[in-house]
Structure formats: C-alpha cells, structure tokens
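With one protein chain held back, the other chains of the complex are shown just where they sit.
Chain naming follows the written order as A and B, and within any one chain the residues start at number 1.
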Amino acid sequence: MSLSIVKENTEMQLNVNNNVTTAQASNKLVFDTKDLNLWYGNTHALKDINLQINEKEVTAIIGPSGCGKSTYLKTLNRMVELVPTVRTTGEIMYKGKSILDKSFKVEDLRTHVGMVFQKPNPFPKSIYDNIAYGPRIHGIRNKKILDEIVEKSLRGAYIWDEVKDRLKENAYGLSGGQQQRLCIARTLAIEPDVILMDEPTSALDPKSTLKIEDLVQELKKDYSIIIVTHNMQQAARISDRTAFFLDGEVVEFDVTDTIFTNPADKRTEDYISGRFG
Amino acid sequence: MAANNNAKNNYVDVKGMIAKNKQAKSFSTVTEKIIPIILFLFAIITVFTTVGIVFTLLTETIEFFKLVPIWDFFTGTVLKPMSQNPEFGVLPLINGTIISSVIAMLVAGPIGIMAAIYLSEYASDRVRRVIKPMLEILAGIPTIVYGFFAFTFVTPLIRSIWPDVAATNILSPGIVMGIMIIPMIASLSEDAMSAVPKAMREGALGLGSTKLETTFKVVIPAALSGIIASFVLGISRAIGETMIVTIASGSSKNFTFDITQSMQTMTAYIVEVSGGEAAAGTTIYYSLYAVAMTLFVFTLIMNLLARYVSRKFREEY
Partner (left out) sequence: MKYIDVNQVSKRMNGRIAKNNILKSIFLAATVFGLIVLAILIYRVIVDSVGWIDWDFLTGRLSTAAERAGIMGAILGTLWMMLVVAPVTLILGIGTAIYLELYAKKGKLQSIIQTNISNLAGVPSIVYGILGLTIFVRAMDMGNIILAGGLTLSLLILPIVIVAAQEAIRAVPSFLSEASYGMGATKWQTIKNVILPAALPGILTGAILALSRAIGETAPLTVIGIPALIIPFPEGIFDKFTALPMQIYYWTLDSSLVAEYANLAAATIVVLLVLLFVLNSAAIFIRNKFQQRF
C-alpha cells in the first residue's frame, strides 16, 4: 500500500520534471547514498560511500579496474545480491525510500531502475520477443499494446529503422552494436525512471560506441542515467556529473567539467592525466 | 693421450652413451612403428563389438522370420511361445515396454526437471555440493537392488493403498524405474541449464523478473535442446532396463493397458527365454534374437534422436 503511494509521488515528480528543460536545473534527487559499505565475504569493496545523484542527468562513474564502480552500480538495483556472500551496511534512498531494506522488493526496484550490461545480452529469442519480454512479465498481454511498446522502445533506442522488417528474426543475427541498442530498447520497454549502464560500450567498435553515446544524450531528456565507464573521454563527452572511485571510496564527485579541468584532489588529477589506472 | 682418456672417464660420457644407444635404436624404431598398429587393433575391437551385435542379431532374426512371417511378428497381439501351437506376436512386449517406460518418465520427467531447476537456479553452492553426490549414489545403485525394492517394498505399499493391484504388476517397476532415472535427467538437464550464460539471467532479472520467470522464460527455452536430449536418453534407459521389470512385473504376456496387471517387456522376455536354456534352432530360441533386435533398434533410434536434438537445436549464445 505504502509502495503505491510512493509510486504516485514518482509520477508527480516526473510530470514536474518534464517541464524543466535543462538537466542541470533539476535538483531532485533520484538516489541518495548514505554511508554505504559493502563486503564480498571478507573483502571490503565499498567504503563509506556518500553520493547524491540527480534526476534527468547523466552521472558518470570512473576509476581504475577493481575500484568498486561496477559494484556500486549493481548495488543501485541490488543486482549485487546475486553474489551469495555479499553484505551491506548504510542506506540508499531511491526517491525517499530505502532500497536496501529487504521489504523493498527487488523485482519492484528493477522495474524502476533498468540496467544495460557490459556485454550485450539479448535473449535467444526474436527481436520482438526480446523487447516484449519485460512488458509481458509485468502483465501486459494485449497484442496491440505490445506492438506499440515494441515500436516505441526500438524507436527510442534508434534501432527501429534497422530492424523493423525483421522483428521475428533471432536477436543473435544482429551486430554487437545493434545488440547493445536492442538491450537498451529492452530496458526502455519497461519504462524505468533510471537506466544503469555498466561499461555499455566496452565490447563495441568505435562507430557503435558513438551511436550509443548519442543515444545516451537523447535518453537523458526522459531518464536519469548512471554510467560506469573506464573511458575518460567518454565520461567527459556525455556526462553532467562525474564521480571518481578509487579502492572502494569516492575520491571526488562534481560537475564533469570541474572534474576534468580543475579537480580538487591530487589522485583525481593523476588518474585523469593518465598517471595510473 | 692415455692420461686424457682417463681424465675423461671420470665423468659420465653422456654424448658417448647416447651415441651408443643410437646403435640400438633399430629395435626402438621398430617399437615406434609396431605400437600404433597394436593400439589401432585395440581400438577396432569396439567396432567389432558393434558389428558382432548387429551381425548376430540380424542373422538369427532372419532365421526367425523364415519360421514366423515378419508381418505376424510385428502385428500379432498374442505371444504364446511355450504353447503346443505357439504364437509369436511381439505387440504384447512392445506394449509392456512402452507402458513401463511411460510410467517411468511420468515419474522421472517432472521430478528430474524440477530437481534440475532447483540445483541450477535456486540452490546455493553449498547445498549443491551436498545434494549432487547423493544423487550420484542413487544413480550408482545396481538395478537389481531397485528390483528387490520394487518387489518387496513398493508393490506391497501400492497394494495396501490400492488392493486391485496384482502381486506382479507393471505399475510398481515403472515407478521404481522412474526413480532410478531421476538422477540422470536431473544431472543432464542441470548441465544444460548451467551452460546458459549468467548474462542472460542478469538481463531477465534486471528487467524485474522473478527467478521463476527468469527460469521458465529465458533459461529453459535456451537450454531446451539439452533438456529434451536428457528426456530422450531417459526413455532409452527405461526401454533397455531389465532387472526391475523382470522381477516385479512377472511374465504374463498380456496385451492390456491395465497398469495394475502383470505385463512383460522385451527385456524381461529375453531373460525368461534365455534363462530357460531354449535349445538352439528352435523357434523360441530364434525369437530371442528377433525381440533383442527390436529392442536394439528402439534404443538406437532414441540415442540417435538424443544426439540429433542436442546438435541440431543447440542455441548459440
């Protein structure tokens, strides 16, 4: 019951935000992380993370391998729980509700917080069935509505023109870049508020990478996007704010321009200028 | 010169020894040539085994069909090999084989696949490490022990609930055969499901699916060929299983669909006839081979089908 009230609030916030055109102008929080600690068994992977992530912005998370950036991202939709030994303390508030609380259903959380993975992972089904998968499990059976959702999502991910004539073909016939945009479309189909992207272009060629980056710019009009990347140019190109992670800690979090031109911390500067990583 | 030689002799003259051995190499080059030939002859024994099976079954079956028309054999519903006017219809045996296999698969299919789902999708590593070896024990128990179990425990148990069931019946060995096949289906299906990449599950879970939805809508469709292959192999195993049905289903050659009654399978017929030391050259003796040939073809088709399914429909992720 209380859950649906929260959702109504969400709807209202969305309506308000649609009127705000520039992302920076919005200061509504989507995620508020307070003193988050995370362990894999005995490994302390995230240490006292405090981060406020704004709505309708692109937030980039950068840092060297093993710094905990992917772990943090996967904590935001509790995908991290797939590792059996994982343990957390602290709090992550999603629009005012604590998501690490066991009473917050992960299935519910993940319909609001979609995810795009490092490697494209379409299901071994047709293109159509890939997109319709999410709406179907969430109870939409009407063929006409499904058709509309599929088209809208594929258009939203800028892949409609490439696949509209072969919706019934297996998704594995697509190129890697197309598969990744299909996976983005698949996420759009469940109409999430937030899209998490875990190094979405690391397995792609430069041309496909650019397409995805353009797409991210378009998507931030309607979605809050959090993207993990090891590619600093990419973070600089597409994000509004950037967080720099090192050894499980947030070293610095600021407007992207500031991070890349005038970082406050020596370690950030070293990383950005390529002195380690 | 001599001093030099002496000094040298204090060390092991490796080069000299190798050179000397090279002289003896002619023997070893012969070895190098002969060994592969011997090993090839070993390897070819397996081919001879197959040829032997097919040849013996075929020649004696042909003899049988000289005595009993092939049409009568495959369409006859009466099997009375020991009677004054013997009849050799194989349908009662095929019927018994199919019914017992169907019962076995009704037990092993659902339970095996559910166990596979649990082990592959739900169980923690620790639980899996305990349960899998225990299922292997179940698979390693000799079938004769299952036969004893069916005859002395399961049949009386069924009869205490359902008194119409005969002392020897097809139901009890069918069920026990199913239990015997569970580990095979569970393990092969679990292999197929575990082979589905983790990324695929993450994709489904990331869209808000429950584990159940992920399993049925993504994992099982992706692993379907392996799961079907495990079922087909299970059927093949049930068709060829001998001791459980021989002990617990008796030797009535009824052509019936009443599972409370005794029926004979092809395998049980072979045991009965060969154990009776049928004299070579008699019709009964040849019928042994005709039934064995039928059984062999049945299982061969199943095994080829299983291989075809898992090759042809292997998903490429």
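In this text, a contact is a pair of C-beta atoms (placed from the backbone, for glycine too) under 8 Å apart; a residue touches a chain by one contact, two chains touch by 3 or more.
Remember, it's a predicted structure, so these values are computed and weren't measured experimentally.
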item: Option touching the unshown chain, where B:V68, B:M243 or B:M263 are the choices; value: B:M243
item: Per the touch definition above, residue among A:D48, A:E81 or A:E107 touching the missing chain; value: A:E107
item: Of B:I62, B:L138 or B:A166, the residue in touch with the unshown chain; value: B:L138
item: Sites on subunit B contacted by the missing partner chain, in the whole complex; value: 28, 31-32, 35-36, 38-40, 42-47, 49-50, 52-53, 56-57, 60, 110-111, 114-115, 117-119, 122-123, 131, 134-135, 137-138, 140-149, 151-153, 167, 179, 182-183, 186, 210-213, 233, 236, 239-243, 246-247, 267, 270-271, 274-275, 277, 280, 288-289, 292, 295-296, 299-300, 302-304, 307
item: Where the missing chain touches subunit A, by residue; value: 3-4, 7-8, 10-11, 105, 107-108, 111, 135, 137-140, 145, 148-149, 152, 190-191
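One rule holds for everything that comes next: only the chains that are shown with their structure count from here on.
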item: Separation of subunit A from subunit B, taking each centre as the mean of its C-alpha atoms, in whole Å; value: 49
item: In the complex with subunit B, residue positions of subunit A that touch it; value: 77, 79, 82, 84, 106-111, 114-115, 117, 119, 121-125, 133-134, 136-138, 172, 183, 186-187, 190
item: Touching residues on subunit B, where the partner in the complex is subunit A; value: 124-125, 197, 199-200, 202-210, 213, 217-218, 221-222, 315-317
